[in-house]
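All protein chains of the complex are present and in place, except for one that has been dropped.
This part shows chain A:
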Amino acid sequence: MLDIQNLRVTYGTGRLQVDAVKDVSFQVKKGAAYGLVGESGSGKSTVLRAICGLAPISGGRVLVDGTEVKTPRDQTFYRTVQMVFQDPYASLHPRHTVDRTLAEPLAIHGEKNAEERIAQALREVGLGPSFRFRYPHQLSGGQRQRIAIARALILRPKVLLLDEPTSALDASVQAEVLNLLDELRHKMGLTYILVSHDLAVVAHLCDKLLVMRHGEGVEETTAAALRHGTASNDYTQSLIHASSGYTREVLKPAAA
């Protein structure tokens, strides 16, 4: 479904040149969920932004469904690929009601029967019709992220790019959103690319993942391998270690 070949993203020129992403390649099959993990500055979000046209592609190719994407992206691209951003407090227009937020993509793409589609989109993300005329400030963080997901899904895309969809949310709300994403993928046969710094979240939602560091892919591995703690790369290993809590790590050097 998605084929990323030797993707490079470069900002600035000359002395100020920064290679945010250097030669990253991966493929995502139709209906699969693929994770990108790494620390801040590893370029994981930049990969997503480059796919959907928010960051310049300086080298390499991005193929969606076998065809290379055009710059600027056309309407058919956005019918296939949609994105959900990290912070639902920042990604919804504060002075647009839920109804207006959801109507916008439909209007851009000249869709009819907006009425029905909005009601259906709200149902799909588990919110009732009573949420339709609320403003973002009248919603909780989890509800806002549901609206952001509804906005992405309303055009019936095949690929969803998720940029840290739960890191601004509380643990209990994170569980709800993760369950929703899991359920939607199975029901609608969506393809996901999930970016997160949390290994457990990625392992929960994705089958395959790429560990990134300093703009490079360090290791491609599977969620199953992560669960068994088998990683060939030292960096991946240290991430697994760090995500398992605090004490054990400090006991080790003390014992040595």
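Quick note on the criterion: contacts are C-beta pairs under 8 Å (C-beta built on N, C-alpha and C of every residue); 3 or more make two chains touch, one makes a residue touch a chain; residues count from 1.
The definition used in the following text is that contacts and distances are computed from a predicted model.
Chemist: Please identify the absent chain by the protein name in its UniProt record; candidates are "Ferredoxin", "Polar amino acid transport system permease protein", "ABC transporter ATP-binding protein" or "C-deglycosylation enzyme beta subunit".
Modeler: According to UniProt, the chain not displayed is called "ABC transporter ATP-binding protein".
Chemist: Out of A:3, A:99 or A:176, point to the residue that touches the absent chain in the complete complex.
Modeler: A:176
Chemist: Where the complex has a chain not shown, which of A:64, A:84, A:210 or A:226 is the residue touching it?
Modeler: In the full complex, the listed residue that touches the missing chain is A:226.
Chemist: Just the residue numbers, please: which parts of chain A touch the chain that's not shown?
Modeler: Spelled out for chain A, the touching residues are 39-40, 141, 170-172, 174-176, 178-179, 182-183, 197, 199-201, 203-204, 226-227, 229, 238-240, 242-250.
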